[in-house]
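Excluded from the complex is one protein chain; the other protein chains are retained at their positions.
All chains are identified by letter, namely A and B, in their written order; residue positions are counted from 1 within each chain.
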Amino acid sequence: MVESNQENKKIRGFAVLINSILAPLNENKRFQDKFRNVNTKILLNASNLNHAAIIIVDKGLVRVESIPNKPKENLKKNKVGWNAFLEMDTQTFLAIAMNRLSLFGVAKKWLIRKVKIHGIRKLLILLKMFRFLTSYNE
Amino acid sequence: MNEEEYRQMIKRCLRCSICKWIPQLQIKSQKYATICPSIDMFNFHAYSGGGRIIIALALEMGRLKPSQELIDIIYKCTECGGCAISCKFLNTLEPLEIIVKLREKLVSLGYGPMPKQQQYIESIKNYNNPYNEPHEKRLEWLPNDIKIDPNAKVLYFVGCTSSYRRREIAIATARIMNAANYPFRILSENEYCCGSPILRTGDKNSFINQLNKNIDIIEKEGIETVVFSCAGCYDTFKVDYPLERDCNFKIFHTTELFSELLDIEQLNLTKEIPLTVTYHDPCHLGRNSEPYEEWDGDALQMMPLVSLNMPEKPKRCGKYGIYDSPRDLLNKIPGLNFIEMERIKEYSYCCGAGGGVKSAFPEFALETAKNRIEEAEDTGAEIITSACPFCSTNLKDGITEKGSNLKVYDISEILLMAITSPPKTVRESSREVT
Partner (left out) sequence: MVLPKAVFKEFEDVVGVGNIDDGDVITNVYAFNWCMEIFNYMEGKDPIPFSPIPKAVVLPKTTEEVQQIIKLCNKYGIVFKAQSTGLGPWNQPSVDNSIIIDLRRMNKIVKIDEKNQYAVIEPYVSGSQLQVEIMKYGLNCHMPGAGPQVSPLASATSMNGPGFTSPSTGHSARNVLAVEWVLPDGEIMRLGAYGQKNNPDFFYGDGPGPSLRGIMRGWAGTKSGLGVFTKVAVKLFPYPCSTDYIVKGNSPNYDFDIPDFMKLYVMDCGNFKKLEKVMLRVEEEEISFMCSYLSGFAVMAIFSNSIESLMDKIPIGQMKAPLVVIITARTKQEFTYKQKVMDFLIKKFKIENIIGKLYTPNPIFYAEVLRSNLGLHGFIATGGFQSSKGVADTAAVCLRSTKSNILLKQEFIKKKAIANDFGEGTWMTSYESGHYFHMESPTMFDQTEESSVKGMAEYMEKSNQLDLLKHLGAPFFVEGTRMHELFGPHMSNYHLWLRKIKETFDPNNISDSGFYISPQNK
């Protein structure tokens, strides 16, 4: 199971879904090994829902917290301390997660501001994490 | 279930007929594949869980109006919940809750309960029991040599059926607790009907009156734990009472208690009981006794038409009913040969008595009991046992009607037979029962 945060705060909404998707990574030894030196915080906001997910990667382990996404100020970098920010609606999220939206498709959506990205280099970490989910356990 | 949930849910029946069968993966024979006593008896689709959902929808759409025909169909249901278990393997519909709510709606409109049910509701209001027996006679089951501890924090809630009709169950229960030196008290003249017979008819207001009476007295007496030998009372206190009012006491069925007492060796079973026994899971001790869990999650609209609950809403599928305790007890009785029927646990076949059916439709109750008796006979058992006096009563009536050689004993009676030093055996106890 994904570690809950130190204060055992209840996570809500979209974050619960992200938690359930990323949970298997903490059982994946290869992931833990590869990410042992990674320390990052990624904010994943579902624009059509009420909570954003804060994905924290720390010493090879993943945990997820949630934060209400309104007012918008809640999600600012200086408030949350994220290294990367990704915002889209859940339908787009599913399309990306299920590999049904190409990079070109994401770029198109970014151009029309359906997808918002900050800290693209750190965001690549999230991509790598998802790739681990689809790789086979040795 | 609130009104909006009800209105949405009644539109979602798929008419797949799953509600007529035990869960598909549990079917072991053609003969014992069905779960719904109502459609087994009456055959028309309207008598199934799904059929009643369609009736609810037709009423909401104004296609039907309340009528004698409609009420008849809605009340020819034991509210056993079997349809719900089968439906919910993959679906999220709540056929039983829809039927319950439909009865409440009909009662609020002045249609229902059925006449015989109204009679017993009046009896409960006047005499605190559905049997039209004087309240003063409620304690007549109690033998003189039973030790009662008036200061005990554990209450044995006897229930109406054990107090007036199945006294051997109350006696056996009390004797077992005495044998285990387990102090308990009873409410004497302050015990009132739990309200289950009223609730099942849809008369919610009258039920709430009973609920308040009972909780008030239990709290006033400083009771910390309440033990039930009746599955109906147990389910009502455990599941239905907390929906209306907080209950600040623990609730156990005697099978749970006795199983624990055996584990800690406060009870010893040394007398051999060389009988072949099968166990009937009461609906109210099994699938329906699973409490409602509060859900504090969020509904997420993932995409148009697709919404999900995060975390997933708990689905009452009978998982947390009491199935193991009675079986543990039976398996621990020396010499006893315990055989399961095919339809057990959360997919047990109803005895036929519940939901007000025993009063309003006695033939239906009997036919259902006979179906269950036949299933018990097919195991080769000599005895059918259960943990509910109402089940026992209807099964007994079914045995008589069918001319079967089976005998019915409550699980407490069999347990008493096996205890080292009972002051009396069940046979002797039975002589006390008039």
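The rule is simple: a contact is a pair of C-beta atoms (placed from the backbone, for glycine too) under 8 Å apart; a residue touches a chain by one contact, two chains touch by 3 or more.
None of the values given here were measured: they were computed from a predicted structure.
Participant: Given the contact definition stated above, which residue among B:R12, B:K137 or B:R245 touches the chain not shown here?
Facilitator: B:R12
Participant: For subunit B, which positions touch the chain that isn't shown here?
Facilitator: For subunit B, the residues touching the absent chain are 8, 11-18, 20-21, 23-30, 33, 42-46, 51, 54-55, 57-58, 61, 63-64, 67, 69-70, 73, 85, 88-92, 302-306, 308-312, 315, 317-319, 345-347.
Participant: Touching the hidden chain in the full complex, which residues of subunit A are there? Just list them.
Facilitator: 17, 20-21, 23, 91, 94-95, 97-100, 133-137
Operating definition for what follows: only the chains that are shown with their structure count from here on.
Participant: Could you grab the centroid distance between subunit A and subunit B? Build each centroid from C-alpha atoms only and quote it in angstrom.
Facilitator: 48
Participant: Under the definition above, what is the set of subunit B residues touching subunit A in their complex?
Facilitator: On the subunit B side, the touching residues are 296-298, 300-304, 308, 310-311.
Participant: Could you pull out which subunit A residues touch subunit B in their complex?
Facilitator: 10, 12-14, 16-17, 20, 46, 48-51, 90-91, 94
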